[in-house]
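With one protein chain removed, the remaining protein chains of the complex are shown where they sit.
After this line comes subunit A, so read on.
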Amino acid sequence: MTDISRDEDQRVSVQPVAIGNGAGVFDLHHPPSDELISDCVHCGFCLPTCPTYALWGEEMDSPRGRIYLMKLGKEGKVPLDDTYTQHFDMCLGCMACVTACPSGVQYDKLIEAVRPQLERNRRRSLTDRLFRGMIFALFPYPSRLRVAAVLGELYRRLGLRSLLHRTGLVSLLPRRLQAVEALMPPAKLRHLATRTPAVTLAVGTTRRRVGFLTGCVQRVFFADVNQATVRVLTAEGCEVVAPPTQRCCGALSEHAGREPEALDRARGLIDAFAEVEVDTIVANVAGCGSTLKEYGRLLRDDPDYADRAAAFSAKVQDVSELLAELGPVAERHPIEARLAYHDACHLGHAQGVRSQPRDVLRTIPGLQVTDIPEAEICCGSAGIYNLVHPEPAEELGRRKVDNVLSVKPDALATANPGCLLQIRRYWPGELPMFHPVELLDASIRGVDPIAAATARSGRPRLDARTAEPGSF
């Protein structure tokens, strides 16, 4: 596996670090810009929505503090050591601070400038490198994920999982591996063989020709969401093109600061879609969609790709954006239920897409869509965050679950598989969980998956806590 050592590839050839070059502890390859840093007026309005500030109440783990640390770094006043980098590692990249900031500080651009700097200019501990190496050698590769999924299923079906849990042996695993173990979704084996067809024709008149990003984790573990997406899009008059050559979009790498890897993947995806003529490129995973929309900026230095990337990004829409824009044509059947809608950070904060998924869900008769208290605070999933920082992720996960519980929903919908797995992990009982398009698909097809799930398991056990009580 050559990928384990990819960490080394994160080094690009840039001028070496030298204090006094104007970039302080950073190298000269896109250090966080002084202009963006100076937009922050230190008012603190971003503190209450920052998940790490909510957990620890520490200035250096708040957006304001992190921007201050960037400024100190730029001035060369602090060393680029573990203490310094830890506070950026702890940032979930949820972008709640971007939404909260009245001064329009672009923290997204700032943190995306800092992360690659840290990946390049600081060496992580061996175990950290190995663990991250494993993640990045696995997740972006659907073929490898499928193998892992089969192994995971065997582990479950052979009773190994319950054995490990019954005997408490699981607690002997390092925290991070425990997190992987617990978050690994059950794979439906029949889905592992499912592929999205290269072209699916619209039902009735074609209103739009759209490209569809099938995703890597999505493709393997949430193949039914992809199928539902294609069915809904075609029912609403879209011809759906899913280039079979497409691979990982690079979102996970980009959020982790693995810039060269992310850029390679971005170029690859642009190439994969170059063949097809589409008006819109649709993503149904919030984290991927937000990165696709960033391609223009990511590849700004690449003379061969800069323009194509910008044109690509301009076409990208989340599936709910597209559906809201098109307006419904297919008939909906009622789903009588109370649905909690959870804003995935990479949809709400990073893409500003909040009303569209709600509006689209509200086209379903009988469905009562409710918001969750503290909706702006991240659930702790955040890309690979819940794998590399399991403790804070767990606190945030439990906090989110408590907030969802408080609105007593029959089901939950969210547009990101990461959030779904995270909330499911800490949910005390059974709660039917969906991607919004799955509910639309069901409504168009005239089935009621919430009633079905409730009948299967009895009422969702809202009060019975199988897990230890949350501490909030």
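Operating definition for what follows: contacts are C-beta pairs under 8 Å (C-beta built on N, C-alpha and C of every residue); 3 or more make two chains touch, one makes a residue touch a chain; residues count from 1.
Note that contacts and distances are computed from a predicted model.
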So which of "Glycolate oxidase", "Xanthine dehydrogenase family protein subunit M", "SPASM domain peptide maturase, grasp-with-spasm system" or "ABC transporter ATP-binding protein" is the UniProt name of the chain that got left out? "Glycolate oxidase"
Contacting the left-out chain in the complete assembly, out of A:Ala23, A:Met90, A:Val105 or A:Ala148: A:Val105
Specify the residue from the set A:Glu59, A:Asp302 or A:Asp371 that touches the hidden chain. A:Glu59
Residue touching the undisplayed chain, where the options are A:Gly44, A:Pro260 or A:Gly352: A:Gly44
Subunit A positions in touch with the non-displayed chain are 38-45, 47-48, 56-60, 65, 68-69, 72, 77-79, 81, 83-84, 87, 101-105
